[in-house]
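Okay, handing you the structure first.
With one protein chain withheld, the remaining protein chains of the complex are depicted in position.
This part shows subunit A:
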């Protein structure tokens, strides 16, 4: 063979590669010869690749968000005297927005959420209506495990409602109705007699107070003054109850305008705190939190955990980088999307982050 040709082919096929050593993490999974050590197993995900690595990054980002203090930043020129005080700066932490869809509250993730509100580990919650009622109903009667394949018509005739592979008996909703209607009556009375103007978040806080049950995340949110926003309050069983109540005892007014002021205010007035978003699922909670953060030119940390895809242009499937184009997340922010069902990823995430730092959250 021609030497020149050989050399030319050799230089094409055996192109020198960049060295990744030192700049990139080596891929290495967990070694079970160490025994079954769950903590090390979870930490090994960062170097396992694919969504395990994204999960590992999510843990890093959340921990960075939880560990940040204003004292980590250089003192800004326009800081007030208070803001310059070192003790004050040590005390200023990130503001955490937590969003999740209703199905997660039907699932056991509700109990993870309860842990977070119980210890005031998050600052603002956004969810859909089911995320409110399913938590309250579980205090009145339980949800059961079923199967995705149970036939709908049979379940209907047995008075069972299917949520994925979970089952909620009709009777649970009847108990909810019996519990909530007198509360609405009382709220209407207060509206007339004490000029209370109810909003979704005020209503939710009231329900958290009324349920008075330590298993409910809404109870702890009420106790710890964590606002829970639900602009789509009418879209669920709660909405059905409002509908029926409007016939029996009309006049209850629920104002969404006050709540959008409050929600956006949480973001706008957060400074000098950094803001972080942990969003489970898509839909309304995802967008509502991102939109509020747009008002302060973007969040500093964002972790998405959902199974939606971006190819249909939906907001649910949009990656954090799309939000950067809107100013909902800062260009300098630390972000990751974990493509995983939150029932798997979220409890594990909390184990490696909030729960590992529980001492930081003593009131």
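Please note the rule applied: a contact is a pair of C-beta atoms (placed from the backbone, for glycine too) under 8 Å apart; a residue touches a chain by one contact, two chains touch by 3 or more; residues count from 1.
Following the convention adopted for this analysis, contacts and distances are computed from a predicted model.
Asks: For the chain omitted from this view, which of "Glycine cleavage system H protein", "Probable low-specificity L-threonine aldolase 2", "Eukaryotic translation initiation factor 5A" or "dolichyl-diphosphooligosaccharide--protein glycotransferase" is its UniProt protein name?
Replies: Its UniProt record gives the name "Eukaryotic translation initiation factor 5A".
Asks: Per the definition of touch given earlier, which of A:68, A:97 or A:173 contacts the omitted chain?
Replies: Within the whole complex, the residue contacting the unshown chain is A:173.
Asks: Check each of A:79, A:161 or A:297 against the chain that is not shown and name the one that touches it.
Replies: With A:79, A:161 or A:297 as choices, the missing chain is touched by A:161.
Asks: Looking at A:185, A:210 or A:240, which makes contact with the chain not pictured?
Replies: Only one of A:185, A:210 or A:240 touches the chain omitted from view, namely A:240.
Asks: Applying the definition given at the start, please give the residues of subunit A touching the unseen chain.
Replies: 159, 161, 170, 173-174, 176-178, 236-237, 240-241, 243-244, 247-248
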